[in-house]
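The complex appears here minus one protein chain, its other protein chains still in place.
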Amino acid sequence: MPSTIVTIELNGTDRELIARPSTTLLSALRETFGLMGAKRGCAQGGCGSCTVLLDGRPVVSCLIPVVTVDGSAVETIEGLADGERLDDVQQAFVDHFATQCGFCTPGMIMSATALLNRKPDPTRQDVTEAICGNVCRCTGYEPIITAVLAAAERRRGDPAVPTPTVPTPTVPTPTVPARPAPTEAEV
Amino acid sequence: MLTSVQTPGSPEAARAALQAGAVPLGGGTSLMARLNDRAGGDLRLVSLRRAGLSGIDVQGDTVAIGAATTLADIEDDARLSYLSGCVRSIASPPVRSLATVAGNLFVPQPYGDLAAALLALDAELDVLGADGARREPLERVVTDGLRAGDLVTRVRFAAPAEDTFRFHKASRRRLNSGSIVTVAARITIEDGLVADIRLALGGLARRVMRAAGAERVLLGAPLNAEVVARAAEADVIEPFDDAYASAWYRARVYPVHLRRALLGA
Amino acid sequence: MARVTPIDTAYFKGERAGDFAVIGSAVPRSDARGHVTGRTVFFEDMTLPEMTHVKIHRSTRHHALIDRVDVSGALEVPGVLRVITHEDVPNNWYTVLRLIGVGPDDEPVLAEDRVLYRGEPIVAVVAETEEAAREGAARVAVGYTDLPAVLDVEEALADGAPIIKQAGTNHFVYEGHHCRRIRFGDVERGFAEADRIIEGRYSSSPIEHAPTEPTGCIVVPQGDGRLRIHTNTQAAFFTLDNTALILGVPPTSLRVVGGTVGGGFGGKVDVIVEPLACLAAMLTGRPAKYVFSRAEEMQVSSPRAAERISIKDGVMDDGRIVARKITLYVDAGAYSRHSPYGTTKAAAHMPGPYTIPNVHVDAYCVYTNRTPSSAMRGFGVTIGDFALESHMDHVARELNMDPLRLRLKNAYRDGDMKAHRKIASGTALVEVIQSAADLVGHDLPPEYRAMSSTERSEG
Partner (left out) sequence: MALRHGRGYAAVNYPTGMNLGGDPSQALVHATTMGGFVVTLSSVDLGQGLRTVVAQCAAETLGIPLENVIVDTADTDTGPHCMGTFASRGTHRVGNAVIVAAREARDVMLQVAADELEVDAEDLETDGTGFVRLKGSSEKKIHISEVALAAHFRQGRTISGRGIFLKEPSTPVPETGEMDPDSCQAHACTVAEVAVDDETGVVEVLRLYNAYEIGRALNPALATQQVEGGAWMGLSHALFESTEPYYPHSREHGPVDFTEYLMPGPADIPAQTSVFLERPAGNGPFGAKGIGEMTANAPIPAIANAVYDAVGVRLTSMPFTPEKVLRGLDELRAGRAG
């Protein structure tokens, strides 16, 4: 089987890979570049867990032979945060408890990002249309819709909108360095 | 197994690849979904993404859409706003960014809603075949298919006059769902009577179909519930069972949806 | 503002003692940051050198004898490393219920001389790539002699039905009985005393868990000879113990690493993928990945069972239900998995959250040539609740009675004896009904307002 050298602009940086005909954009991201944010939920284009932006458009990366997108720009969930600072959509998903198992989350956020990039002031219907290809089996979607609308407000810097807060236990600042928040064990 | 994916840079090169036995790959939203989980013999694909087949050209009321134009591009084009409802009823944004116009013409039912819309608009196809370029009515192509090696390069149709195009799709979910019944119509009313009607149906047969019988009933008649009810009985439909609905259900609600498509309620 | 459901503290005021610092607070999820950045590590989020891939050749028949299995076509596919048949599996039995003492083992890991459902695994193919494994699996040739199939629970139990199970019955045997039984009071006397008899029959189709992350695992041979199993199992030790039993290896030779699951809902408890992936790793000495395709997840992985439930109530004109007889069929499909357990749970749930003096339940765990069903969210209860609460509405309509008052009148309270002879405690059915009535402005008369789960004042 012939292999082809393919170049994509990945989260702002030109990257090359050697692709087989069957290499999809999703498998290139995951297996070649080690970017595991895009998930393989069905490999049928039906779950949206592998959604990334291709030249600014949301796409299901599992259905794209990567050789066909040579020269294109690809943005993934890994490219959103600025260092450790989450972008507005990511932060809104955290604040509004829009994640449960988390498997659909990267794809969901990329679909939402594609919407907000094109339409900074979306209606609820715009949001539901934008994420209708992203299956979430846990949340029932309402928190996700809420988070995307909140992210839009946040992005617009709408001063009328208070920063979302959740009640947290009153923990006075300790006099010694606190441990980081609970985290999952490293695999 | 997938042994090659070519990305020719011109329609002619794409056609040559097809005639050498490769299979055309539009957006891949149907084909790749199957290939990703299917065994089978060696397969060569020819991607149309770079073949110069994308683009929307509107000259007066003449519309030409490149075969590899995506559904997302149509959705975004204000000049094609009459197709927006149809396109937005198809799949989801990350799929519509890939799915192509020509691809939609050949997906199996109950998909292919854009094909129904284009059939109602009496579209023609530019086809590049072994004998060179030719025009084919879409109606003939959706009925008889194309010859092996033929390449659809463009879809042409006359833009419908304002408020003459209707699209109505019944599906199990509001969004991102296959069709139960799709009705697409180009209809003109003059002096209270139907002066022009072209009606296409999806979900009611193995292929999108033209409802010629209903057209005959409607033409020259007043557009009211009684006439539409008669029109709904004028064609032989051959609906099917699938995961969305039974043949019985499709046949049962077709008259309802024909009426809603044409009368709005 | 995060969506937080309000707590109505007016109910059970005296019991809600406790002054907590952290408990009761909507602290942020510790995993949310990982989820939104794509850093959360699911089992498939690793690339390993030399990884092999497992795909399965499955039965195309509902019920058939296997005459012949020819794997030569698979072995000719470039990249195919091994095929695995039942002869390669040390203890070729799924043992999911053995650990909790429910038997007998009835399901082969890979089919031997027969298949009992369409989709049953027959041969596993291990290859360098997924494509090669898939191609190899497709090229396995199996010869069958079809046997009569039983696809319906009541047909399976009918006289003269083909017996599809080696154990000799198309139903699970509960300590010598055809079904799990509940006997409480005298249901026939209850019917005789009742003002009327109201019957209903309810059923469901199988339901898929449809987690966004497919069931799967990656097995990595370790330097010390052990196998490290990265899996999305819902039960780490359950998977480890069952896998060890199937492989015939000491449990210390396996290590399960998981804990992060892209949706389970009960679908990732069956221990299906790990044993074969471990075998692939052992036979090749290389990491092995076995993940269900979405089509397998949808049609081959065990669904929530289809159920059929008949309810016969003896009802007084004032709304008291004095007798309830339930016949419940759980369609286990071809093999037990967790269904005998779930059927007992279904029986224990009857007659619903109501105090009924005469109860008779026959809950059958029935085998058919359908995809084996197993645990799903609300296991044994969800479909039962559909039947029970639809029937309560039916009864209310028959009596021309407010459906909430009917429920309040019959609601179980603290101190009541349940049909399985446990004294109820901590009940709150009355209060959730009162609270829901408030949410929609549904009027309840004072005597229904005054009802309480903690005391039965209305006699």
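Labels A, B and C are assigned to the chains in the order they are written; within every chain, residues are numbered from 1.
The working rule: contacts are C-beta pairs under 8 Å (C-beta built on N, C-alpha and C of every residue); 3 or more make two chains touch, one makes a residue touch a chain.
Quick caveat, the model's predicted, so the values are computed rather than measured.
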Which displayed chains the unshown chain touches: A, B, C
Option from C:Lys165, C:Arg255 or C:Arg320 whose C-beta touches the chain left out: C:Arg255
Touch criterion as defined above, residue of C:Leu48, C:Leu75, C:Leu147 or C:Ala236 at the omitted chain: C:Ala236
Identified contact with the non-displayed chain, of A:Asn11, A:Gln44, A:Thr68 or A:Gln90: A:Gln44
Where the missing chain touches chain A, by residue: 42, 44, 46-47, 97, 99-103, 125, 127-129, 131-132, 135, 137-145, 166, 169, 171-172, 174-185
Absent chain, residues of chain B that touch it: 33, 91, 170, 172-178, 241-246, 248-249, 252-253, 256-257, 260, 265
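The rule is simple: only the chains that are shown with their structure count from here on.
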Interchain centroid distance [CA atoms averaged], chain A/chain C, Å: 32
Centre-of-Cα separation between chain C and chain B, whole angstrom: 42
Contacts with 2+ other chains: residues of chain A: 22, 43-44, 46
Interface hub residues of chain B, defined as touching at least two other chains: 1-2, 37
Chain B residues touching chain C - in the complex, by the definition given at the top: 1-2, 37-40
Chain A-facing residues of chain B, complex: 1-5, 7, 25, 27-29, 32-33, 36-37, 45, 47, 49-50, 72, 88, 91-95, 97-98, 175-176
Chain A residues within the chain B interface of the complex: 1-2, 21-22, 24, 43-46, 48, 51, 54, 57-60, 62-65, 67-70, 107, 111, 114-115, 128-130, 132-134
